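Heads up, one of the protein chains got dropped from this complex, but the rest are sitting where they should.
Let's look at chain A:
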Amino acid sequence: MELGSFSDPSQSTFSLIDEDHTFANAIRFTLNQDPRTKFCGYSIPHPSDNRVNIRIQTTGDPAKDVFKDACQNLMVMCQHVNRTFDKAVVDFKMSKSVDGMDIESNS
């Protein structure tokens, strides 16, 4: 990972190795959701390189902190998705087994 300008910490480019649209697009979303972000975007310089550049310009806070917060926000989202999904699957299995019993008792 590389950082951009040292003179102005509020704008930097992060170069992530071994990442692609999967992570970059998701993190761009959480960055955009942060009101401190003035601009953010990502690019893949060459399709053969396993590298993605994420550009962040903020309203004043260090770009590094904003990026870190975006990662944390994405993690919080993922954990919530996981919990909700697991609960939905358990509920579905429960309701299925109850339905199955109903059918058996009716027949």
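The rule is short, and it goes like this: contacts are C-beta pairs under 8 Å (C-beta built on N, C-alpha and C of every residue); 3 or more make two chains touch, one makes a residue touch a chain; residues count from 1.
Definition applied: contacts and distances are computed from a predicted model.
**Student:** With one chain of the assembly withheld, which option in "Ribosomal RNA-processing protein 15", "DNA-directed RNA polymerases I and III subunit RPAC1", "V-type proton ATPase proteolipid subunit" or "acetyl-CoA C-acyltransferase" matches that chain's UniProt protein name?
**Tutor:** "DNA-directed RNA polymerases I and III subunit RPAC1"
**Student:** If the hidden chain were put back, which of A:10, A:30 or A:58 would touch it?
**Tutor:** Touches the omitted chain: A:30.
**Student:** By the contact definition given up top, give the residues of chain A that touch the hidden chain.
**Tutor:** Residues touching the hidden chain, for chain A, are 1, 14, 16, 19-23, 25-30, 32-35, 37, 64, 67-68, 71-82, 84-89, 91-93, 96.
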